[in-house]
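Excluded from the complex is one protein chain; the other protein chains are retained at their positions.
Now for chain A:
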Amino acid sequence: MTTQQLRPIVSVFPIKGKVKTIKQVPLPSVFSAPIRPDVVRFVHTNMAKNNRQAHAVSTTAGEQTSATSWGTGRAVARIPRVKGSGTGRSGQAAFGNMCRGGRMYAPKKVWRKWHRKINTNQKRYAVCSAIAATAVTPLVMSRGHRVNKLPELPLVVSDQLQSLTKTRQAVKFLKFIGAYRDVEKVIRTKKTRVGQGKYRNRRHVLRKGPMVVYARNLGIKKAFRNIPGVETASVYTLNLLKLAPGSQMGRFIIWTESAFKLLEDIYGSWEKPSKFKSGFYLPRPVMVNTDVERIIKSDQVQTVLRNRRPRSRKYGKKIQRADPYEDMSVMLKLNPYYKTKLQKQKELEEKNKEERKEIVDKSRKEYEDWLYFSEEEEEEEEEGSDEDREIEVLSDEN
């Protein structure tokens, strides 16, 4: 019902030989269920809590002393202190969560609520969304699966797959169909777990590879069991935690033909209820047609709209105006004389420049004249002085 990558007909591929369509089957209605990541996230976070094991702190932890407070007047804090003497422990603080060797704050209890109830319909909604997402290639790719070499998504394969018994056969099939790249990714990225889980029997971390969904187990479970990353599941009991690991939709699923066909019966459609889940119809999307732009522009909507009201300029549309000192047109609007003023200023400047030049030239000439003239005078004066001296010498001798 949603306008997504709808493939009303899906090809079925063989498990060996040549990768080509041997049959075509219609796409079950589940794949058109609304894809709701919010529902999936909610259901997943709560469902994931359901396989937790209770843990708690010992009830007696930190309480196994007969410590009493010393009261006031002893220049120590009023925390209960261990009685007795003769050991380092005596007089030490006890019981408090702040004390060394004391009980923790709010000691954990086993009767903490570990599991969560989720409404059945919500669970089913989430599973339908998750299954629909497995057919959307961008979602599967964004989950991180290597699906470039696949002939088609959703990948449906002949029922012969269900009769495989050997792992070797299973691997051969995966390589044949182009799904082995995803498995290779898993093998390549096997790592030691970060954190303390590594010495709590959870040493390695693996990615999720393809999931193989079958209708009847005729050996397929064992065949795929030992391939890293690959999971098998019966189509009757599809688990959201496997369909959307980490509440991230778009698991890469390989369907067997009968499993694929059974989806129509198991999840029903919008007209026919599910055969296995009593009273269950597929969830309806909030919007049937999500192309909002097209809806708004359609004739049915446009003809019913009222006329557009004229924009009122009453309330403060800011009239932007450029800086008059940068934009001459704005300046002239405010002061029409401005251009003339600039011209006049320029003329005045040039006139002053010329006048100034004249004055400077004149004074420079005067200076040079004076300089030249004064040099001549100096020379004359020098000669005169020599003669005078000579005459005086002569007179002394006489």
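By definition in this document, a contact is a pair of C-beta atoms (placed from the backbone, for glycine too) under 8 Å apart; a residue touches a chain by one contact, two chains touch by 3 or more; residues count from 1.
Here is the rule we go by: contacts and distances are computed from a predicted model.
K.L.:
One chain isn't displayed here; going by UniProt, is it "ATP synthase subunit a", "60S ribosomal protein L7", "Histidine-containing phosphotransfer protein" or "AP-3 complex subunit mu-1 isoform X1"?
P.N.:
"60S ribosomal protein L7"
K.L.:
Can you work out which residue in A:Trp111, A:Tyr199 or A:Tyr337 touches the chain that's missing from view?
P.N.:
A:Tyr337
K.L.:
Touching the hidden chain in the full complex, which residues of chain A are there? Just list them.
P.N.:
Listed in rising order, the touching residues are 316, 319-321, 323-325, 330-331, 333-338, 340-341, 344.
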